[in-house]
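Excluded from the complex is one protein chain; the other protein chains are retained at their positions.
Note that the chains are named A and B in the order they appear, and that numbering of residues resets to 1 at the start of each chain.
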Amino acid sequence: MEQPYAIEMLHITKRFPGIIANDDITLQLRKGEIHALLGENGAGKSTLMSVLFGLYQAEEGIIKKDGKEVQIKDPNDANDLGIGMVHQHFKLVECFSVLDNIILGVEPTTKGGVLQKAEARKKIIALSDKYGLKVDPDALVEDITVGMQQRTEIMKMLYRDNEILIFDEPTAVLTPQEIEELMQIMRNLAAEGKSILFISHKLNEIMEVADRCTVLRKGKYIGTIDIANTTREELSRMMVGRDVEFVVQKDEAKPGDVILDVQGLTVASKAHSNNAVKNVSFQVHAGEIVCIAGIDGNGQTELVYGLTGLEPVSSGTVKLEGQDITHAPIRKRSTMGMSHIPEDRHKHGLVLDYSLEYNMVLQRYFEPEFVSKAGFLKQGAIRSYAERLIDEYDVRSGQGPITIARSMSGGNQQKAIIAREIDKDPELLIAVQPTRGLDVGAIEYIHKQIVATRDAGKGVLLVSLELDEVMSLSDRILVMYEGEIVGELNPKTTTVEEMGLYMAGAKRGATSA
Amino acid sequence: MILLLQYTLIFASVLMLVALGGCFSEHSGIVNIGLEGIMVMGALGGALVMKFLPNLSAPLMILLVVICSMALGTVYSLLLAVAAINFQADQTLVGTAMNLLGTAAATVFVKAMNTAESVDNVSSIIQYVNQKKALVVYIGKFEFNWFMLIALVLLILSYFILYKTQFGLRLMACGEHPQAADSVGINVYKMRYAGVLISGMLGGLGGIVYITAGVSEWKFENGVAGFGFLALAVMIFGQWKPHNIALAALLFGMLRALSNVYTAFDFLAALNLPGNLYNMLPYIICLVVLAFTSKNSRAPKAEGIPYDKGQR
Partner (left out) sequence: MKKEKTSLLRNAGVQSLLASLLCILIGLIVGYIVLLIIEPSGANKAITTIIKNFLTYSRTDTQLKYLGNTLAKTAPLLLCSLSVLFAYKAGLFNIGAAGQYVIGAGASLYFALALNMPWYVCLIAAIIAGAVLGAISGLLYAYRNVNVVISCIMLNWISLYSVNTLLTSVKDSTSPYTLPLASTNPSAVLPTLGLDKLFNGNEYVTIAVPLAIIIAIIIWVVLEKTKMGYELKATGYNKNAAKYCGMQEKKNLVMTMAIAGALASMGAALYFLTGFEQWSCSQASVPDMGFNGIAAAFLGGLSPLGSILSSFFIQHISSGGAYVDKTMYCAQISDLISSIIIYVCGFVLFFKYAMNKWLDRSAEKKAEKEASKDEKGGAEQ
């Protein structure tokens, strides 16, 4: 029997200059189901949702609500149709109470515009009980956990009596327990007749909670399947378009001397006290790739900040080739042979308004090769150096060395950073999510470069959230969970499932690293 | 002593009104450095009413002066609103321009007016000796100024609007997290306009209160002698909250008053401190407080950042 559809997006096509973000995509959401929308970064998921939300207008295709065609011109239209969304980055006012955030935009008031919060509080408490959300209306958003903030977002939708609930990558920021609770909440919501769109690229979560799944790849519609009749592998194939390649071509590692020696490292976190790095010890040898795996927000960022000197270390020691660098300035670490491909290339990695050539010498501009004794830059030397790197690392840009970095594509920006950091001939390369948000071609290239660095006898510390990358690239895996290293695994003998257990905090091993 | 109290209260009224104005603007997300210029314009509006309608009854005079100064302040603040909200101009730059423009425009206007009346009069002074009497009532020796009451009423009203109404909630959401406000259907541009225009209204009123405090004529070439900036200090010292702003205004108002009348106090006169010290103190206090509190400032998070709907 065909169930009625809550929302249908039929043959949606949305073009942007240069690319077709959505090419004839159809998405049909049944009443009361949890429908996953699966795709890699850049597959067109966000664009499709923006069309549904009225942020973009599609060039072709129609949207139907309960079988009737509707026009959605802006988010208010979407709201009126009962469509609500939990954004990946929460839209909450931090210094407001939970209650104020929930009612914002649909405040109950007297005729004169005076707030009537008592009514709202009653309704929120009732909804909270009904769906098991446990929100405290009077808490300030800045004081509550990330999981509770997300539930505040869910409550915003419920308070507005939304029938269609969109969750955009909702688990990225949550702890495993919180993810479990979220899954339960989503099931409760569906059971009460709400229709849920669940955007994700995490197969396990989709397998666990969704009824059906629509897969997009590179802006195209691949298909919609019932979760009950599919496997993780099939979904994965649909998503990437080929069998996941679990092995990057590389030889056996030949570990040499210790390059990086970390003992009892503790780093305080600015954002969340529970994310701090706690008493972590490990070593990286020459000629091996050690990978720090883990779910986002388990202390990896802080660990890297501590190692590279971006944040001060609370206790413990860091040694680079036997020299204590625990409190050394960043510049010293760099000149001693540490290279750092940062997690956020826009925040740290590049001066976007500088030309490509100026970015290429960002770590070396102070060396005699590029600056005279009197402090003048040697423009000619900078130019020829940049040209060599552009050539060797195949960095493509509109105007070569004088291209402003901002105007380059993400992949080429990343390649420029990698060229800069690897060409510096480091003893230790710290690469944090080096392939995030890049296309397959760029990813392969970057993986090759990292392996080549290892083969040249350098130590590599890779921090990655992508399981595939961890499994295929590393020689040793260290799993981080809540700021600690909870296990050391061998990629040849371990499985994704086992690693997942460590990452979720369900298993702990001896940390002999 | 009475004189000190009187000056304190009237200066505090000025500072409070203007700081509240700044508070509305900043809570909507727009930094208003141009308060000084707005005050000049408001002062001009009120002064013109007194000049051209000298024989009004007292209540009517107060009403018209208030309306006119508010209106001119509001219109003038449109300059900031348009540039900062629609054209994403640098708010510091525009504010600075408005301060210079306010004094220059008022001076040109008053001088043109005076010269038109009498070719020999090239001054930028407007007099309102008799008209000003409508604004004050003597309670014993204490010169009560109706503006003190108006300021108090507006203080309470501001508090109520910011914390108890739909408008206030939405306004503050726009200054803290405009994307969040936008996502729930609030028109950020409109709210920011409202914030800036209210700051123009209150700043304009503050302007006329200032130029009628203690004097009976005003030379517009002098602008408002930094009171707009002092109000900015009051706002920061008051942590963007109306009730704290009231206290800060009283403190800074008193320091200002002291610089005028400190010689009347034997022990202060005996200290033999330069009068400028009292003028300086509010700024020094503000700077010291900032140095110790800025790490966790309560300033609206999105203030000064242009909002662009297209950027998500």
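The definition used in the following text is that a residue touches a chain if its C-beta (ideal position, glycine included) is under 8 Å from a C-beta of that chain, and two chains touch if they have at least 3 such contacts.
Computed from a predicted structure; not experimentally measured.
Of the options B:5, B:63, B:78 or B:112, the residue whose C-beta touches the omitted chain is B:112. Within the full complex, the residue among B:130, B:222 or B:263 touching the omitted chain is B:222. When the whole complex is considered, the residue among B:15, B:49, B:94 or B:302 that touches the unshown chain is B:94.
Contact with the undisplayed chain is limited, among A:70, A:144, A:352 or A:381, to A:352. Residues 31, 33, 79, 83, 87-90, 92-94, 96-101, 103-105, 107-108, 111-112, 115, 119, 122, 124, 221-223, 225-226, 229-230, 232-233, 236, 274, 276-277, 279-280, 283-284, 286-287, 290-292, 294-295, 297 of chain B touch the missing chain (whole complex, contact as defined above). Interface with the hidden chain, as seen from chain A, comprises residues 17-18, 308, 310, 329-334, 340, 342, 347-354, 358, 362-363, 365-366, 371, 375-377, 379.
As a convention for this text, only the chains that are shown with their structure count from here on.
In terms of their C-alpha centroids, the spacing between chain A and chain B amounts to 46 Å. Put simply, chain A touches chain B in their complex at residues 55, 75-76, 79, 85, 87, 91-96, 100-101, 103-107, 109, 112-115, 156.
The touching residues of chain B, counted against chain A in their complex, run 164-167, 169-170, 172-173, 176-177, 179-186, 298, 301, 312.
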